[in-house]
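One protein chain omitted, others in place.
Moving on to chain A:
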Amino acid sequence: MASSQVVKVLIVDDDVVTRRIYRTMLLRFGFEITEAGDGKSAVSQFLIGNEYDLILMDNDMPGMNGVEATRTLRGMGILAKIIAITADANSRGALLDAGADEFLLKPVNFTMLTVILKAFNFLN
């Protein structure tokens, strides 16, 4: 976990509506939220020294996609939990192989997300 007690989350998705929904879901748990609109921006967050406990990673994004971003972050030694969230079930294998810890199909259900967060011990 990052040094503070508050769970720090990075939401990576090119769709502003989707990011807003995830933000609202996660704020319910008191998490601290940062957003990135694509894979390259997500990687930049870590390059400038920010730390996160959890990443919600979309796959199909302009420029660097979720598979590439996940592989890059793992290559940098980033240990944050990564939940890959995408509408394409066929990309599951590639995302998990790249280093994602869990995979969810869009649209995300709040209950499903809660179950995973509990499994990752992010919720008391």
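Points worth noting:
Basically, contacts are C-beta pairs under 8 Å (C-beta built on N, C-alpha and C of every residue); 3 or more make two chains touch, one makes a residue touch a chain; residues count from 1.
By our rule, contacts and distances are computed from a predicted model.
The UniProt record for the undisplayed chain lists the protein name "Histidine-containing phosphotransfer protein", from the options "Protein BONZAI 2", "AP-2 complex subunit alpha", "Histidine-containing phosphotransfer protein" or "Non-structural maintenance of chromosomes element 3 homolog". Touch with the hidden chain on the side of chain A covers residues 14-18, 20-21, 24-25, 27-28, 60, 62, 87, 106-107, 109-110.
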